[in-house]
Each structure stands twice: as structure tokens, then as C-alpha cells.
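Got a structure here, written out as C-alpha cells. Questions coming.
Apart from one protein chain that is not included, each protein chain of the complex appears where it belongs.
Coming up: chain A.
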Amino acid sequence: MPAVSKGDGMRGLAVFISDIRNCKSKEAEIKRINKELANIRSKFKGDKALDGYSKKKYVCKLLFIFLLGHDIDFGHMEAVNLLSSNKYTEKQIGYLFISVLVNSNSELIRLINNAIKNDLSSRNPTFMCLALHCIANVGSREMAEAFAGEIPRILVAGDTMDSVKQSAALCLLRLYKTSPDLVLMGEWTSRVVHLLNDQHMGVVTAAISLITCLSQKNPDEFKTCVSLAVSRLSRIVSSASTDLQDYTYYFVPAPWLSCKLLRLLQCYPPPEDGAVKGRLVECLETILNKAQEPPKSKKVQHSNAKNAILFEAISLIIHYDSEPNLLVRACNQLGQFLQHRETNLRYLALESMCTLASSEFSHEAVKTHIETVINALKTERDVSVRQRAADLLYAMCDRSNAKQIVAEMLSYLETADYSIREEMVLKVAILAEKYAVDYSWYVDTILNLIRIAGDYVSEEVWYRVIQIVINRDDVQGYAAKTVFEALQAPACHENMVKVGGYILGEFGNLIAGDPRSSPLVQFNLLHSKFHLCSVPTRALLLSAYIKFINLFPETKSTIQEVLRSDSQIRNSDVELQQRAVEYLKLSSIASTDVLATVLEEMPPFPERESSILAKLKKKKGPGAVSNHLLKTRKACLTDIKGISTPSPSADLLGLRAGPPVTAAAPSAGSLLVDVFSEAGVNDDGFLRFVCKNNGVLFENQLLQIGIKSEYRQNLGRMYLFYGNKTSVQFVTFTTTLNVQAKPVEPLIEGGAQVQQVINIECLTDFSDAPLLNIKFRYGGALQNLTLKLPVTINKFFQPTEMASHDFFQRWKQLSLPQQEAQKIFKANHAMDTEVLKAKLLGLGMALLENVDPNPENFVCAGVIQTKAQQVGSLLRLEPNAQAQMYRLTVRSSKDTVSKRLCELLAEQF
């Protein structure tokens, strides 16, 4: 047994501890402990009164046993007795026991509180400190009730010793954290702020923790602390390294206090008083300068303390986000740390730069370090540092470097640690979507993601790629081709099969012209994967097969053969069996028309926040993420055709009844906070202008954009009105349009409005609306906004009046399948005849009366004028008031026009 005992040396305790240490097994230890517990119990119960020393020794033994991880159910009373001893060490052990083993026994709490009360009023500073420590250690509500009134008084009393003040400040902080309602603000609060001026550095150090916490909750009441904190900081920063004696730590003056002062200032905006602000900026500059000076000591403690202050100063600079000069200096300093030999500094620099990347002023400066960060991602040996590097790459990514960063993240994924793969996958998926300029790159990226890390690609990611492919017709052919190629690999991930099945089922026709990817080749390729897949994937593939029958009648017999086989139609899984039976039946009895309607191409998904982003946000929180992305899809066919496929999983075909998707409410103001606003085009307003020409296109807290427009033949003129809703100027206001426009005034005064005129000529029919990009500075912050200009193909309609006979003749003439587009959809608004008529007239076509034999239906006719050609179009809208549904059919001489009109109109009713 080593003779390490200081002070009293409770010999019995030392013997007991070494006995325990000598135990060879857990059982032996328990045996020894039980023996000791029995001994202590008999001593406590014995007739002979124990002296203070023995009591202390036994209580200490119990504490030791408890700390070893065993339960202790007695001894509390003896510990409470020790509290009232007037021997310091006995009291101390008593308090320690109480602090570690609090018991909610109310009788005991009353006794403990009594003892504490005595000590607090003893005027003996060491006893007072012990009592305050106990309150802080226990921190229970009962104690707060008993002492929350008393402690502030002790804290600010003129005659309180410094050491007691320190304990009182932190004790109060603990009570405020656990029971803020019991710590009442009052006259003492202003005096607490002035403790920042106290001569004793220890008092300031303790008090500032309390002040910081109180300031966070009651900033107004404590705002005088800002100037006090600045002057205190200034005094420390400018002091020589030895001025503060014992508060200098390895040649760094008062590092703890400095950090706390800088942290306190982060509770407030930059000081308004010019002199205070000037002094603070000076401090921050001095701290940045000191970082460049040679170290005063080689010890790591010196550099840690110095850099702790530096990082806290940088946090404050980032918090203010108003001093471009300091922000850039901070960034350069962190840049140096990125290559430091200390792993800790590299880690912190990466972490800190992440927040700098989001500042307008330093984003570019952060971007210059991209190569170093990529290198860190590749070479750091510590996974937590690599994680920071990946986070930073994500934060510094923008349109200019997205391709490089995504490529690096993808290649890192191949060797990444399992612990961070899922998060990496989500980040790659988000960046690829956010910065996709051409969507073929996006499709490539996601398919690569599935190839490299298929297991970590969650549902959200592959749902999203399908959503985007469905919504963007310019990428559908490419997606079909790429996914077809990816499926050629002998072993591909099941997620690839899912995406492949879905995309080929929808858009396989786009590549069917090539004999190498003819319908049957596509089908055989998909079917070759079928047997290796899980039930949900097989279900999806069956749906793809029935879609094939519609897309390619020539595959019908082959697919029916497959569906008819025992392994499908008698499959033991009820879902697969049901699909096989229903699809087989559907393909045999339904006419081509019915089949074409039921298996129509999926309508575009409503724009919404990316579900992947939502997932990333949730990832850090507990609980599983459930996604209803596909389950809430509009699924209206069931009601009309009476086909129902009850499905336990998300049904991609949308055959299942679900709640209708309500039209996106024209939300104002949310745009600038939307994470995706920069990438996503705001088209809330867009659809409201299909049937009207004037109105408000966009509005948020800052800006309102109004539109007036007129159209004749294939020409149009649009007036855009930009209104500044604030009282502050918008500067460097620019708009760019992917068509020609006259430049707009670069400056909009607060409350003022400027106008811009756009002349429009329709050269040929089109689907994509022109995009209007608006940039301006409001305050210091750059605002960036992209809107779809509400120029739609229907604006160039010339109404055509015609009689019933002519209409139907014309209708029959346009009977090629691709000339017709049809949609069946739920009513989003009340089905009011007059409103419907007004909307159809606003569309620009002639509304023809007495044409349709059913008076409930509406028919319209018109010719679209483009420079290249004229496109005649007919429309029929059939409301079903009972089902609250519409069927819309558009026929026109050009297939793209039918399709586009149908899309536009489907959102209007």
C-alpha cells in the first residue's frame, strides 16, 4: 500500500481501498464490500455513540463504495449529522456525501437545508463556501426555493469576502439554470453587472459566467455590461504578459476571462456607441495581430490559451458579420491553421471556417482554400477531422465550384468511414440538386451515388431523383439512357433497379428507337434483376411492366406471360400476387384508350422543399424519419376508374387513393429564408397568371413585383413594377432575363417603385417560361431571387368561334394519340360555373356555347400565333361535381402544345 495520504489520512479507509484493489474477481470485490457494509451498518446502529472522526471515516467509505458503482441505501442521516459538526473536515465530508448522493427524502432535505442555512449565516467564509458548493452541486428545486432569495444578497453585500462572492455567483447561476422562475431580478442585478469592474480577477471570472447566462435571457436589463466588458477586455489585451501575475497562464494574460468576455459580447449586436465599438475593434485587431507574433513559449499550453482567445474573437467577428476587413483577416488566419501540424487546430479551423463560409463578406475568401480542404478530406487520419472537412466543403459550395466539390465528395465516398457515409450521401444529393445547371449532370451524380454507396442511399434520395426527372422533360431521355446503361452492370444495387424500373416504365419509350435498347431488351434487362430483389422492389417492377404494356404494345404477350407464371400469380406474398393478378386482368380486358388513361405518364410533382434536405436537418435529431413523399401524391384514378390496389408500401403508380394535393398557397415572404430559394425558381406566382395578365407576381418583406401585360398575335409587352417596401435603399439592383430586356434603374429608394418594360415575341411554341433573376443589396446583404416570368404559350391564343359540327369534325381530325393530352385531377377550388367561364376566357380561347351535348362540360377553341407557325387547339373540360374532379382533354396540331396546355391548366381549377 502506498503511503499517499495527505492531511488526516483515514487509515481505515486506505486499508479498505487497498483491499478492494487486491480483489482478484468481481465476486471477491462484492464480498468484501458486503462485509464492509455490514460492519458500517452495525457501527451506525450500535449503542455506542460514534465520534466525529469515525462517522466521517464510515461516511467516506460509503461514498467510495457508491462511486465504485454500488447502491447505497443508508448513511444519509450520519452524513447530515456531520454537516452540523464544527470541524471543517467532518463538515466537508458530510457535504461531499450529500452532493453526490442526494436523496429526495423530504425530511432529509429539510435537515440539510437547515444545516446550510446555519452555515450561510455563520459569517465564517470557509463554511459559507461549503454551503454554497453544496447548493450548487445539488441544485434541486427545493434548494432553489429555500435559497434563491438569500444568495443574491450575499453576492452583492459590501462586506462579503471575495471567495464567497465567487461561490455565490456560480451558485446563483446553477439555481437560475435549474429554476429560472425562482431567481427574481431586482435591485441586485445592476450591482452584479458592476462586478465586471471588480478588482479581484477571480470575482470577475466567476461573475461573468452568471452575467452571460442572465444576459442571454434578459438582454435589455443587462445591456450596460457591453461597455464594461469592452473596457475590461481592452485592459487585458493591452497588458503585458506578466501584469496579471497569477492570472497569467503560460504568458497569456487571463485567457479564461478573455474568452468569457468575448463570449458575453456575442449575446449582443455590435455596440452602438462609436467609441466603445472603436475600442472593441482595436481589441479584435490586437488579438489577430498577436496570432502572427512569435510564441513566447514552446509549450502547447501557451498556444492553446492564445488560440482559445483567437477563436473566440473570430466567433465574435462572425457573430457581428459587419466588418468585412476583420472577417477576411479571420479567414486568412484560419487558412494558416488549416495546414498547422497540430490536429486540434486543423479541426477547429475547419469548424470555424464553416460558419465563415455563410457570411457574404468572407464566402469568397473561404473558397480560396478549397484545395487544402479537399486535401484534408483525403489525407487526415482522424475521422472527426475528415468530417469537419466534408462539412466545410458542403458549406463553401456554390455554383462556381459545385462540380469539383461534388466530384471530390463522390470519390471520397468510396473509402469513407461507415459512420459518415449516410450524411455524405445526403450532402452530395443536396448539392447536386441545388447547383444543377444541367440536369444530366444531376442524374449522373445521383446514379453514381447509388453505384458507389447504394446501401446508404435512403429512400428520400432516390425518390427525389425520380421527382426531378418527372418534372423536367429535358432530362427524361438522358435519364432513361443512363439508367439503362447502369443496369447493364452484372451486379447493381437494388436502389439502381428501383430507379431504373421507375424511369424506364415512364420514359423507356424515349430510348426505344435504338435497337440496342428496344422495348424487349429493356424489359429483359429489368426482368433479369427481378429475382434478386426484395418484395417492394419487385412490386415496383411489376408496375413498370404494366406501364411497358401501355408504352409498347409489342411487349404485351411477353409480359402477360411473365405475369401469368406461377411465381407471380401464385406468389406467396399477397402484394405481389395481387399486382400480378390485377395487372394481368387490366392488360387483357381494358381497351387501349382505357389502358392509356390508367397508365398515363405521371403528372409533375408539386414543387416543395427537397425531402432530402429535411432529412439532413432531422438527421442529428433523434427518431426515425418517415417520409410521405410518394404516399401523398395525388392519386385520382381510383375514384374514377374504380381500380384499387391496396398497398402497404408507397405506391409509385399512384393507383391508391390519397388526399389531394392542395395547390401551393401563394405564400409571400417565405422566399428569402428558404434554403433552396437560390437554386429553386420561385413559381408560386407564375401559375396565377395563366388566366390573367395583371397582378402581383411576387411579394416578400422587402420587395413587391407587380405585372401588367398585353398580347396581340405573336407579340406581347410586359411592364414589371419593382416596389421597395422598406425604408432603405436597394442598391446595385439588377435584373437579368434569359431574353432581352431594357436595363432597370440600379437603385430603388426606400418606398419607391421602378418600372421595367419587356417586349416579347413568340417565335415558336415553348414550354419553359423565361427566368427573371433579380439581385440587389439591402443593408449589406445581397438578395438573390429567380422568378418565372408568367409568359405562357396560351398568351398567344387567338380565339376561334365555331359551330358544334365544325368543332367535332376538327376534334376527330386531331385524333393521333400524341396530339391529345389528358389529365384527370381533383378540384382545388369550388366548382363555380361562372368562375370557370371567366378562367377559360382568360386563357385566351373562345368559349363555345351549345357545342358539347352535356351542358355541364366546357369546350373552347383557339389558334396559337407564333412566328414560325399557327397551332390550332381544342379543349374540353368535364367537371364531375359529385367526385369533385375534372377531366381535361386538349387536342392540338402540335403534341408539345397539347401537353403544355394541359399542364398549365391542370393547376387552375
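Throughout what follows, contacts are C-beta pairs under 8 Å (C-beta built on N, C-alpha and C of every residue); 3 or more make two chains touch, one makes a residue touch a chain; residues count from 1.
One rule holds for everything that comes next: contacts and distances are computed from a predicted model.
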- Item | Choices "glutathione transferase", "AP complex subunit sigma", "Centromere protein O" or "V-type proton ATPase subunit" - which one is the UniProt name of the chain not shown | "AP complex subunit sigma"
- Contacting the left-out chain in the complete assembly, out of A:263, A:403 or A:887: A:263
- Could you tell which one of A:173, A:504 or A:584 touches the chain left off the display? A:173
- Item | Options A:30, A:67, A:157 or A:881, residue touching the unrepresented chain | A:67
- Per the definition of touch given earlier, which of A:129, A:468 or A:906 contacts the omitted chain? A:129
- Note on the structure: Contact residues on chain A toward the hidden chain run 2, 4-8, 14, 17-18, 21, 53, 60, 63-64, 67, 69, 87-89, 92-93, 96, 126, 129, 132-133, 136-137, 139-140, 163, 166-167, 170-171, 173-174, 177-178, 201-202, 205-206, 209, 246-247, 249, 254-257, 259, 263, 301, 304-305, 307-308, 311-312, 343-344, 346-348, 381-382, 384-385, 387, 620
